[in-house]
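Now for subunit A:
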Amino acid sequence: MENRQPVIKAENMVKKFGAFVANDHLNFEVYQGEIFGFLGANGAGKTTAIRILCGLSTPTSGNITVGGFDIYRETELIKKNIGYMSQKFSLYEDLTVSENIRLYGGIYGIPWRRRKEKEKELLRKLELEEARNKLIAGLPLGWKQKLAFSVAILHDPAIVFLDEPTGGVDPITRRKFWDLIYEAADRGITVFVTTHYMDEAEYCSRVSIMDAGRIEALDTPENLKKQYNARNMDEVFVKISRK
Partner candidate 1 sequence: MISIRNISKTYGETEALHDITLEINRNELFGLIGPDGAGKTSLMRILMTLLLPDSGSASLDGCDVVKEFRKIRKMVGYMPGRFSLYQDLTVEENLHFFATVFGTTVEENYELVKDIYSHIEPFGTRRAGKLSGGMKQKLALSCALIHKPKILVLDEPTTGVDAVSRKEFWEMLKNLQKKEITILVSTPYMDEANLCDRVALMQKGTLLDVDSPGRIIQKFGKRVLAARSENMFRLINDLRTFPKAASVYAFGQFAHFTSPDDDVEVNELENFLLKNGHQAVEVEEIEPGIEDVFMGLMQNSLQQSVAAGNTNNKPSKKQT
Partner candidate 2 sequence: MNQLISFIKKEFYHIFRDVRTMLILFGIPVTQLLIFGTVIKNEIYDIRIAIYDQAKDETTRRITNKLLSSGYFILEENLNGISDIEDIFRKGKIREVVVFENGFGEKLVKEGKAHLQLIADASDPNTARLAVGYTKGIINDFIRKENPEMKIPHEIKTEVRMFYNEDLKSAYLFVPGTMALILMLISAMMTSISITREKELGTMEVLLVSPLRPTQIIVGKVAPYLLLSIINALVIILIGRFVFGVPITGSFALLMAETVLFILMALCLGILISTVAKNQMVAMFISMIALMLPTILLSGFIFPVENMPKILQWLSHIMPARWFIEIIRGIMLKGVGLAFVWKQTLILIGMTVLFIAVSVRKFKIRLE
């Protein structure tokens, strides 16, 4: 895996808000096709880091490239090559399923003909053909999440950022959602995901755990468990945060 090309590369990434250091010299690489788990307690600095990587916020210092583009000068190119989905869903509640799909296709400049094809394919895959003209507001939570994810990768981005994508859904839907993530990763899309479910951390290829603005651990779940002499990721997490 380490032979693969890094799609995200952060060297000494620092972000300060006044005297408060939200990200304290973060160093990590994320490789193509990886599912990268980005964990940490509330307020550990995860959201700050994601914002920087998505080009929404400028770091105080550090060398960072995302999808091969420089975080300072090429934010527009970065935005074209990433997908983003947050826990609040990026879908418009008062638009229908197809309208949302077309909207995002349009935003990311997918040609009209291609957009129609994509829409068809996506509706079939999610078994949403019959619901295509329903408003998002009326869909069950699990469906919205799946659709939001599919829309986020509609333009085949190099990387997709998922910020707590599975909060509050039932265990079956949660796993179906992860099926989609695996599938995307299998297609070569790099997945950068944050979660509070520790069992989900185990699904990741590699996991980084943040605490108080620093990355305290970064490795495969397997190695982390060995390193911290823990039975599962939950214990690893607790051991790191309580240290």
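These made the cut because all candidates are chains of the complex that A comes from, given by their letters.
Everything that follows uses one rule, which is that a contact is a pair of C-beta atoms (placed from the backbone, for glycine too) under 8 Å apart; a residue touches a chain by one contact, two chains touch by 3 or more; residues count from 1.
Note that the coordinates shown come from a computational prediction; the quantities given were computed from them, not determined experimentally.
Enquirer: Quick check: counting C-beta contacts as defined, which of 1 or 2 touches subunit A in this complex?
Expert: So the candidate in touch with subunit A would be 1.
Enquirer: Any idea which subunit A residues touch candidate 1 in the complex?
Expert: Where subunit A meets candidate 1, its residues are 40-44, 127-131, 134, 138-141, 143, 164, 167-173, 175, 178-179, 182-183, 185-186, 196-199, 202-203, 221-222, 232-234, 237-238, 241-242.
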